[in-house]
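Excluded from the complex is one protein chain; the other protein chains are retained at their positions.
Each chain gets a letter, A and B, in the order it is written, and its residues are counted from 1.
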Amino acid sequence: MKKSVVALLVVLLAMSSVFASGAKESSKEADNVTLRVSWWGGDSRHTPTLQAMDAYSKKNPNVKLEGEYGGWDGYYQKLVTQVAGGTAADIIQIDQPWLNELCSKGDVFAEISATDFDLTQFDADFLKNYCTYNGKLMGLPSGTNVNTFIVDTKLLSDSGIDPNTVWTWENIISEGKKIHQKDPSKYFSSATPDILRFWFEVYIAQLAGEVVGNNKRVAFTEEQGTMAFTYFKRWFDEGIVAPFSQTSLFYQKFQENPDWIKGNTASAWDWVSSMGKDIGTKQNIETRQFPVMAGAKNSGVLMRPSQILVVNNNSKNKKEAIKFLNYMFYDNEGIITLGTSRGIPSTVIGRKSLAEKGLISKMEEKATNEGTLQAGNPQSVWQMNSEVIQTMQDVIDEFGFGKLTPQQASAKMIQSLNATLASL
Amino acid sequence: MIGKKHSASKIVSYIFLILLAYIMVYPLLWMVGAAFKTNEEIFTTLSLFPKKPVFGAFSAGWKGSGQYGFNTFMLNTFLLVVPTVLFTVVSSTLIGYGFARFDFPLKKLFFVIMLSTMMLPATVIIIPRYIFFKNLGWLDTYLPFIVPALLGCFPFFNFMMVQFFRSLPLELDESAKLDGCNSFTILVRILLPLCKAAMFSVVVFQFVWTWNDFMNALVYISSVAKYPVALGLRMTMDISTEFAWNQIMAMSLVSILPPIILFFAAQKYFVEGISTTGMKN
Partner (left out) sequence: MQLGKKKYAYAGYLYILPWILGFLILQLYPLISSFWYSFTDFQLLGSAKFVGLKNYKTIFLADKNFLQSLKVTMYYVLIAVPCKIAFALAIAVILNQKIRSINLFRTLYYIPSILGGSVAISVLWKYLFMNQGTVNNLLAVVGIPPHDWLGDPVLALGTISLVTVWQFGSSMLLFLAGLKQIPECLYEAARIDGAGKVRIFWKITIPELSPIVLFNLVMQMINAFQDFTPAFVITQGGPLKSTYLYGLMLYNQGFKFFKMGYASALSWILFFIILLFTSLTFKSSESWVHYGDTL
């Protein structure tokens, strides 16, 4: 009995020592500043960013930069947890749709327009459309990202289709169906269910301007919805796209579908920023303009920042954070070191410096220019809301699996969107 | 006749075991092959063997991305896992023994509460736990893993030890008591030697689970210098920029070696029959 008491006391002592050791505070020095910078990415982003941070610290010995970097998986969840706990980094890389989601919950980020950061090198509309919340500039676009339509010219010509075809909604079907007719294992489009949703949004944007407006209302009519679904039903019926039962497991990862990698599908809807990864080692890939219907209200082609860099509103060193951002965007050394690790720079000076050094790939440049020319209006914050997106996706899934006719799908889409919007 | 029948059934057993082993190990073999393939080949061929093997995935992967490599991540993982495992074994043994062999007021209630803490999905606990650990100053340390182990906050293991203790006959305790043992010496001298297999199950499970734990590591550890392998493995995986799958495969293989070695080493404790001395069944 005595021994057991002793043993338990030992355990208790061990515990209390652990508690005590956890309570110690990190010491801070008066002049020296530590800035935490968090981002997600791969090797091609980690290395240049760390180099730029090193170079900056050498020039500014009082500033210590700590990178908190990792992969994409879980980044957002961690960020949200940190924001909830008040422990997020000083400078944070976020995805564009998160800006509104996070800002709507509180004063999470510092207002950039309240600082002396030089904004003249940015396109004012670009900042206004994508980086503001309630009219206040909350972040800086790290780069420009646009939609692109890429085609496999070899598969097209092998199937008897002119590889230089200018694509329209109609000839996607009339020409595109030749591929599946010639070889039943091949298709014109690589669209997975999520990509078909993007196509649907493009089609509706051209018909009606947008899916959901900034007024929180569904912007298209049931007839317009039926038109769109009737059109996309032909994609399935005429073999433009593989059935959902084969593509749904590559949801959000069409580039991992062997059919795409092996060249069994001839085209893809993509973002320029991920184009390089999605093309991989594939040959004969070229970018094309998106189809636009006559009298389109909006091309539906999206342009947005590849990421947004924000300053934590809780940061004790906002001034220093802004200084480092200044280095990233304006210092020649910073620009060159970072290169296109966050997309093609969104500043004039950034693009110019990189182009002079030949650091922007020809294909990315062409795709960005084409996309920028064709780009339509920005999507409303409600259309980018993750619950709205999920609602659209659910109806698209049911439609794609043949559970809904075009009329039913249109009616259900409007009804479900209204219900979701009402709950937000 | 009997001998023949016996060997025939053994052969059938073997064939079954080998076929099953193939299914069990197929993913591992595939990973080994994939560590020598290009991204394109990983995603387009189903063959286990690379057509044109590419080398260097192991060394490149080990070097890691950015400032820290897998030598750091591996070391960190041991620093995190070893104390967690040791404390879990101690606490779950004591707690299991307490529930299994003693009768005290509110025991049933305590037991129900203990099990029920496992029934609430972790998703909704993450934020309050995070804020709690932040207030204690434990963020970016391994304490959010180690202290719960010390305080028996893994009801899985507590309950497991309860079940193993309870399957041992009570006469063991009673005869030991006649020999003058107290409750603690009964545990240490009589029961624990009989529960080796169970204790090593605790070691193996907790080791593997903590080793692979991505979610908690993600939330609690921020400094790359403190990343365990679960985070290190994913730190180059991006949605938009290309990454080398073969390095991920290679490092996944390297990172499962310690758990496999541990398991293989702990094997003999599952093989040894228990001594039946002191049993009067």
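Convention: a residue touches a chain if its C-beta (ideal position, glycine included) is under 8 Å from a C-beta of that chain, and two chains touch if they have at least 3 such contacts.
As the structure is a computational prediction, the values presented were derived from the model and not from experiment.
J.: Out of A:Lys105, A:Lys182, A:Arg217 or A:Lys319, point to the residue that touches the absent chain in the complete complex.
T.: Of the candidates A:Lys105, A:Lys182, A:Arg217 or A:Lys319, A:Lys105 is in touch with the missing chain.
J.: Using the touch definition from the top, which of B:Ala60, B:Leu79 or B:Ala100 touches the missing chain?
T.: B:Ala100
J.: Touching the left-out chain: which of B:Leu139, B:Val224 or B:Met249?
T.: B:Met249
J.: Going by the touch rule given at the top, which residues of chain B touch the chain that is not shown?
T.: Interface residues of chain B facing the absent chain: 10, 13-14, 16-17, 20-21, 23-25, 27-28, 30-31, 34, 42-43, 46, 91, 94-95, 97-105, 107, 110, 113-125, 127-129, 132, 147-148, 150-153, 155-156, 158-160, 163-170, 173-174, 182-183, 194-195, 197-198, 200-201, 204-205, 208, 212, 214, 233-234, 237, 245, 248-249, 252, 256, 259-260, 263-264, 267, 270-274, 276, 279, 281.
J.: May I ask you to list the residues on chain A that touch the chain which is not drawn?
T.: 1, 4-5, 8, 11-12, 15, 73, 76-77, 80, 83-84, 101-102, 105-106, 108, 193, 243-252, 256, 258, 386-387, 390, 394, 397-398, 401, 403
To be clear about the criterion, only the chains that are shown with their structure count from here on.
J.: How many angstrom lie between the CA centroids of chain A and chain B, rounded to a whole number?
T.: The mean C-alpha positions of chain A and chain B differ by 36 Å.
J.: For chain B, which residues count as touching chain A in their complex?
T.: Its residues touching chain A are 38-40, 43-44, 65-67, 90-91, 94, 126-127, 130-131, 134, 136-139, 141, 143, 146-147, 150-151, 182-185, 214-215, 218-219, 222-224, 227, 231, 234-243.
J.: Quick one: which bits of chain A touch chain B in the complex? Just the residue numbers, please.
T.: Residue list for chain A touching chain B: 1-4, 7-8, 11, 14-15, 18-19, 22-25, 36, 38, 40-47, 50, 66-74, 77-78, 81-82, 84-87, 89, 256, 258, 261-262, 271, 273-274, 276-277, 280-281, 306, 341.
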